[in-house]
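One protein chain omitted, others in place.
Chain lettering (A, B, C and D) follows the sequence in which the chains are written, and residue indices restart at 1 in each chain.
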Amino acid sequence: MLDAGKTETLLEVNNIEVIYNHVILVLKGVSLAVPKGGITALLGGNGAGKTTTLKAISNLLHSERGEVTKGSILYRGERVQDLDPAALVKLGVIQVMEGRHCFEHLTVEENLLTGAYTRTDTGAIAADLDMVYTYFPRLKERRRSQAGYTSGGEQQMVAIGRALMSKPETILLDEPSMGLAPQLVEQIFEIVKAVNEKEGVTFLLAEQNTNVALRYAHYGYILESGRVVMDGPAKDLRENPDVKEFYLGMSDEGRKSFRDVRSYRRRKRWLA
Amino acid sequence: MFYREAGDFKTSYVEDSQTFPIRFDRWRYYAVVILAVAVVPFFINDYWANAVFVPFLIYAIAAIGLNILTGYCGQVSLGTGGFMAVGAYACYKLMTAFPDVSILIHVLLAGGITAGVGVLFGLPSLRIKGFYLAVATLAAQFFLVWLFNKVPWFYNYSASGQISAPERSVLGVAVTGASATASAKYLFCLAILFVLAWLARNLTRGTVGRKWMAIRDMDIAAEIIGVNPLTTKLSAFAVSSFFVGVAGALFFSVYLGAVEVGEAFGIQKSFLILFMIIIGGLGSIFGSFAGAAFLVLLPVLLKNVLVGQLGWATDLAAHVELMIVGALIVVFLIAEPHGMAQLWRLAKEKLRLWPFPH
Amino acid sequence: MNVANPEGYTTPDGRRIGGVLMEMKNITLRFGGVNAITNISFDIRDGEIRAIIGPNGAGKSSMLNVISGFYVPQEGEVWFKGYKRGPMKPYQVARLGIARTFQNIALFDGMSVLDNIMTGRLTMMKSGLLGQAIWWGGAQREETENREKVEKIIDFLEIQNIRKTPVGRLPYGLKKRVELARALAAEPKLLLLDEPMAGMNVEEKEDMSRFILDVNDEFGTTIALIEHDMGVVMDLSDRVVVMDYGKKIGDGTPDEVRNNQDVIDAYLGVSHD
Amino acid sequence: MPDQLLYAMEAGLNGLMAGVMYALVALGFVLIFKASGIFNYAQGVLALFAALTLVGLQDGQVPFAHLINAVFGTDLHSFGWTLPAVVAIALAAGVMVLLAVVIEKLVLQHLVNQAPIILFMATIGMAYFLEGLGDLMWGADIKKLDIGLPQGINETIDTLTYNAFGYGFFIDNLDIVATVVAAVLVISLTLFSQYTKYGRALRAVADDHQAALSVGISLRFIWVLVWSIAGIVALVAGIMWGSKSGVQFSLSLIALKALPVLMLGGFTSIPGAIVGGLIIGMGEKLFEFWIGPMIGGATENWFAYVLALVFLVFRPQGLFGEKIIERV
Partner (left out) sequence: DLVVPNLSYRTGPFAAGGIPYADGFNDYFTLLNERDGGIGGEKVATPECETAYNTEKGVECYEATKGEGALVYNPLSTGITYQLIPKVTADGIPLYTPGYGRTSAANGKVFGNVFNYPANYWDGASVAIKYLLDENGGDLNGKKVALLYHNSAYGKEPIRTLQELSKKHGFELTEIPVDSPGQEQKSQWLQIRRDKPDYVLFWGWGVMNAVAIQEAANIRFPMDHFIGVWWSGSENDVLPAGDGANGYKSLAMHGTGMDYPVYDELKQYVYDAGKASGAGDQIGSVLYSRGMYAALVISEAIRKAQDLAGHAAITPSELRDGFEALEITQERMVELGLPNFGQAFAASCEDHGGPGMAMIQQWDASTKKWNLITDFIAPDDEVLVPLVMEDSAAFAAENNIAERCN
């Protein structure tokens, strides 16, 4: 397993603040370091700011009237905040957006091919297409369907496959497991792992499914209300009792049945 | 802190759902109403009435109408000019056929007739959506204009096809025709606008409004949770056309006094009113007012500055004016795609936080 | 327990489940060449929590769409409350007392949370266009009455603080909750939930589970639920239908399904417990 | 053959030709809609602007002469040259490309991911601006556009049909040229959008700006590309219509003739523009021919829209448009 301390930092987020619509302050000073060749997980509850962080990195905030007002984002040591999102993809950073965002009117295969938009090596593209189809045989069956008509899970596969098609150096994955069948969730993380190990692709993933995420990630950050409240190597986080209780749903007696959680608990306030 | 919300506690849902829940807003609203009713009429002259106030009031009615259809119900319409023409011609026929009836009744009936026509042209909206529908509404625009131009019955067989408003009065005061005074015209339009805006506000805050907005935001989901798209869309067409029809009737009878259908109610009018609601803010009654005010005032202002103050040649000024209006529209959309109403909301949100930046 | 008993059955935790509320008979749904659903039959009993599971693209959401009248199956019959349902528009189905949430959140983005939830009550609000326009009197009274009901749901789901926020700004998880609130506002007899817990962490799933159980308990609402989190499905549901490639491959109690070899092969991969 | 039938055939044929002229304008709409989901109302004004620029360049008019004279008290009018048509067309095309760059920079870039209606409105704002600019640059008088295209009745067809039916058909030479040009445009644009990766990128952008950005499609590049092509198509339309009716303000109103075509063919289909054009052109001419005289004539404007509307009721996405995806 990779150790964060030893490798160089590929992506660095320094104390950023994000404001939507000029008034809504969402991130209140978030800092992250993503090591090259590692899998870093970004955890946290609803509305913690995971998606916002990823969008800030990939420069997609502008199109949502959001803005990084403080701090800096460095990729390979260079400031990338002011780049065009497309330029960032050329640098090798690609994002899989939350909520799929397939191109509805394009077929599944066309969607995947658009992923390779920035590439010119036709032969390799075809090979990668085959690779994606081996990862997701379901997509091969539906390759000629318009993506808008495919099921939720199929769309999620398209989104991930599309990102893989661009042969990136870094992938920002926003909730990859959402809406996928259980064995597929494992499979996706296996793919992440494989791509990470074989091709050295760096991952930063935002995930609600903490359980799986912490099993595959090397390092984790926990975000609450726009602040990083805890970070550490994945295995340490897994052992942390608070994380266990709130993110893994385990009490001292092991996993509780969802039927038995009788009283609603107030969310624990982390010390910020 | 200038703007306070805290301290305004509501103890009932009625209070909570009133139009201006914040006391400060409410006062400002009363101040504007008093100004409009009790001060303006004493100072208004022909120029201000005919060049600014009367068109503003009438356009505001039309803008509210279109906003109901487009802003609230999400059905983009480019047929507004045509529907205004229906209102105008209906009013003309009624005025000349029943000269002794109050013009107020004629205007309202004209609105009703337009509502009927609106429903008819709204029928395709059940199948056709988005820009296809927008373009399809042009069928109404062109057809109606053609009809009023072609069938002599509509213009009482006059030689040129123009219709001219004879003098008619409300409560003994002339509001149409040459001898109507500036303040009479102004107050007549103001009263109608006031009542209609209030009705529109009621409609949009309750069940009907929610149905419209549901169809606008996601028609399929709306249907699945129990909104009947047929009646909902048609009710929006009907209500919207009613407003637009009333505006058309006033536009012809009170404001211009004589119109030629292709010129006064052409497609340019449809676009103008669409502009008003977009610049003002889709889905906002206040936005309709703001948009109407902006687009009525801006050209007058620009003209007075460029020609009156700077002494430019009129054609240069007109070209530059066109460019400025166009550029301002774009700048507005870039600055705030949700219109002036949203700018206003954001400003309030900022004020609430003032002096802290966030 | 005797699941086939037409009179209903009693769950292990002692809840009484009634007779058949809804029955799908031999449903087949095709899109061009794609068979989304092939000849599936199953029933939903009064008061139970019925889960539908299966791999991605199995046809689960399509099945919900058939129930809510959005898709019209080429073959098969839908029976509700003992009557065969004729061809119906979705909004008519809603008026029968069937409410639902959507897999890809379908909230009305331009409206506040409160207004969104109020739309859930549209089928119950009767005042006409004219009454609404005049507002004072009937319309206002009706609005207030319904508002009270909605406020109860808001309290119940603990979303008081976002009441007036436009839904577009909410994070994913809260949107799901608002959608649930909207469906509940309709006081449905049958509630259809399409992946209500996607994109939530464990804590939030626990909250959501509580809501679902309480709705079922307190209002006696029958629930049909699609979910990929097996923990949730196994813990909450009384009976489970399993679909794969549009076909039904299993139907029974969670325990039965969990040990069904076809289900393990097609969906679970390993047996979950 | 009975005369009435011959006349109808002639009217129908001319309708087809007129339809081609509409299609030329509709093409520009389709391109931009396909590439960004923007309903570009300014397309008509682009055609006007292009034609004005072409005439201005060709005749060596000094741009903004009127303004300059007013401000500096000079008396400029003309550079005193007359450029060959080809050179002037090339230069005008260059201006259109430049315009595309400017539009992207100043407007589109700032409106990424906005609702379609907002973008639509922005194009109307642009239309106003360009209209004012065009007039300010080149003056508002009617200008003659002559790049040497043939005009008037085609003798060959006249003689051929006369010999065949005893009635010579009137087909305008300019319309024949327009048909050839339109065919070339449609074929090459179809090839471009079908067989290059840009074609796919265009459709992706139209579906989802954000997702397109996220896979590395540069919206700026795509938009400049598409608006440039649309600008050049507008130039072609401007040349055709300008040769026919002179160049002045009303040229921008041809956009209104293109809308029903667009609606009928489908907003996203390049071949749809031409097929739609043919159907609309023929339909409105035949209607005017048979029914027009009974109801007072001048029916063409609305009939085109009503015809398209009727089609839409059966096919809400037009003949070849992409189906509107309805799913929950």
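The definition used in the following text is that contacts are C-beta pairs under 8 Å (C-beta built on N, C-alpha and C of every residue); 3 or more make two chains touch, one makes a residue touch a chain.
Since the structure is predicted, the reported quantities are computational estimates derived from the model, not experimental observations.
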- Message: I'd like to know which visible chains would be in contact with the absent chain if the whole complex were considered.
- Response: B, D
- Message: Please identify which residue in B:Asn50, B:Ser125 or B:Gln141 touches the non-displayed chain.
- Response: B:Asn50
- Message: Touching the hidden chain in the complete assembly: which of D:Phe39, D:Phe120, D:Trp223 or D:Trp241 does that?
- Response: D:Trp241
- Message: Considering the whole complex, not just the chains shown, which residues of chain D touch the missing one?
- Response: 7, 10-11, 14-15, 17-18, 21, 65-66, 69, 77, 135, 139-142, 144, 146, 151-153, 170, 172, 241, 244-246, 248-251, 253-254, 257, 284-285, 288-289, 292, 296-298, 300-301
- Note on the structure: Touch rule applied to chain B and the missing chain gives residues 46-47, 50-51, 55, 96, 146, 149, 158-162, 164, 166-167, 177-179, 255-260, 262-264, 300, 303, 307, 313-315, 317-319, 322
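The rule we apply is simple: only the chains that are shown with their structure count from here on.
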- Task: Taking each chain's centre as the mean of its C-alpha atoms, give the chain farthest from chain C.
- Result: D
- Message: Between B-D and C-D, which chain pair is linked by the larger number of C-beta contacts?
- Response: B-D
- Averaging C-alpha coordinates per chain, one finds the centres of chain B and chain C separated by a number of Å equal to 42
- Where chain B touches two or more other chains at once, by residue number: 220-221, 224
- Query: Where does chain D touch two or more other chains at once, residue-wise?
  - Reply: 327-328
- Task: Quick one: label the inter-chain contact graph as line, ring, star, complete or other.
- Result: complete
- Residues of chain A touching chain B in the complex: 19, 21-25
- Note on the structure: In their shared complex, chain C is touched by residues of chain B numbered 12-14, 17, 199, 202-203, 206-211, 213-214, 216-218, 220-229, 235, 239, 283
- Item | Touching residues (chain side chain C, partner chain B) in the complex | 68-70, 89-91, 93-95, 99-100, 102, 106-111, 115, 118-120, 122-123, 125, 127, 129, 132-135, 139-140, 142-144, 147-148, 151, 182-183, 186
